[in-house]
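Here's a structure for you.
One protein chain omitted, others in place.
Moving on to chain A:
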Amino acid sequence: MTSPPRLELRGISKYYPSVVANEDVSLTVMPGEIHALLGENGAGKSTLMKAVYGVVKPDKGQIFWNGEEVHINSPAQARKLGIGMVFQHFSLFDTLSVTQNISLAMDDKHHMGKLAKRIEEVSESYGLPLNPHRLVHDLSVGERQRVEIVRCLLQEPRLLIMDEPTSVLTPQAVRKLFETLRRLSDEGCSILYISHKLEEIRELCHSATVLRAGKVSGTADPRQETAKSLAEMMVGKELPICEHPPARTDGAELLVVRQLSRQSEDPFGTDLKDVGLSVRAGEIFGIAGVSGNGQQELLYALSGEKPSKDAAEILINGQPAGRMNPAQRRKLGLRFVPEERLGRGAVPPMSLSYNALLTGHDGEMTKNGFIHHGRMRDFSLNSIERFNVKCGGPDAEAKSLSGGNVQKYIVGRELLLNPEVLVISQPTWGVDVGAASFIRQTLVDLREKGVAILVVSEELDELFEICDRLAVIHHGKLSEPYPARAITLDEIGVLMGGGSLAQTAPADLPTTANTEAHP
């Protein structure tokens, strides 16, 4: 071994008032190595990475950079050393353009025009196309992540930390990103790669450190491990297996969308064109697609946050619901879990109890317009227990929970409110393996009870695992639905890229994705 490790952590510990985030964590990353950091939500991965990036200061332990001990006090210092980080939660200003956001994050001044050009070049060459003049609030989640990745790449880092980078990318884009990362690795840039997607880690990473409850629970060469063995290292127990018997096909059509066209209010948004679909009781209908192809617009139309002019465009439980607001649609049995949990699906500074009231206020928790605090608490407690939400109880503020736990709470809340139709967007985005498989199993169980479920997701594995029928949205147009068991990953890829399938998919093709997906 000639060169010293690019990064070495020795005995890092970080204590918060209520929780130990890291305890005696050590790891080593060599130049050009792609090193995976694995762990469930709340295992301390993000805190550890923030310590490396200078956002938090560890209480104990040493950090060595190229063999020399360093004290990283700020992200600016980290960037000066050559450390770049792509956060899981984006640190972007909504009201500024892509270029302005990136220039703010750069430590030295840039000519805006030249910077915009460079952004375009770098993003193109890495397969992450971006229009540098768009405002961030108009970007989809997937596109926002591109901004973060491109921002780091512009600084030519020596160590790139990526926190869940692929959760919002298409398979093709993931391929491209992996090519990019491999190229960076060949150029000698080290990569610390945080992900829940074990298959990806096995494919991409040279080594892995697994965290559980703040401590290192193992190190491995992911290429030698199976996804199952890695997952077990993370959660320390056998994962529940998602059961997937064939769907009923005789259920009533509970959610029908007919020729839904609308112009997006957002100048950079996607117009919906003639979208039609129908979800039957007892089936899970999946919508795949690259983010920014009209998913947001469709979901706003379905939830009632942006109602239609024509009532007959959307039927819920047989009732024309196009002109109804979300509260009225809830009365027809629709429940909706949005992609953004904090700020839309939940009120961050309110307690979990009050967050139960957010969509449950017309049920048993209130009487004649007055709140029944006891029942509200009971409901909240029930949701916390049934869905295994890790939190400080019903009085904990929603924002004090980790992303996965907020999601479990919101899903739990909507399910306990007895849905007949459930629309759910990115059900397991940023959720750890254990919780993700639990949420998927819950959806399948719900299907068995005769609920009509519409899942919009950018994770194909997930869609193949749970859906009965699949359609692809591209440029605001929804494809024909295909039976999930009869369509291949490649065919979906073609549809996502805007192509079309010559014939209906042959029914006897083996469903590869179904078996290889999650453990």
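Everything below uses one rule, namely that a residue touches a chain if its C-beta (ideal position, glycine included) is under 8 Å from a C-beta of that chain, and two chains touch if they have at least 3 such contacts; residues count from 1.
The definition used in the following text is that contacts and distances are computed from a predicted model.
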{"item": "From \"ABC transporter permease\", \"Phospholipid/glycerol acyltransferase domain-containing protein\", \"Lactate racemase domain-containing protein\" or \"2-oxoglutarate ferredoxin oxidoreductase subunit gamma\", the hidden chain's UniProt protein name", "value": "\"ABC transporter permease\""}
{"item": "Residue among A:Ser97, A:Thr359, A:Asn405 or A:Ser479 that touches the chain left out of view", "value": "A:Thr359"}
{"item": "Candidates A:Gly11, A:Gly67, A:Pro129 or A:Gly343 - the one touching the absent chain", "value": "A:Gly343"}
{"item": "Which residue of A:Ser3, A:Asn325 or A:Asn418 touches the chain not shown here", "value": "A:Asn325"}
{"item": "Touching residue (missing chain; options A:Gln319, A:Ser400, A:Thr442 or A:Thr488)", "value": "A:Ser400"}
{"item": "Residues of chain A in contact with the chain not shown", "value": "16-18, 47, 50, 55-57, 59, 75, 87, 89-94, 303-305, 325-330, 336, 338, 340, 343-350, 354, 357-359, 361, 366, 369-371, 397, 400"}
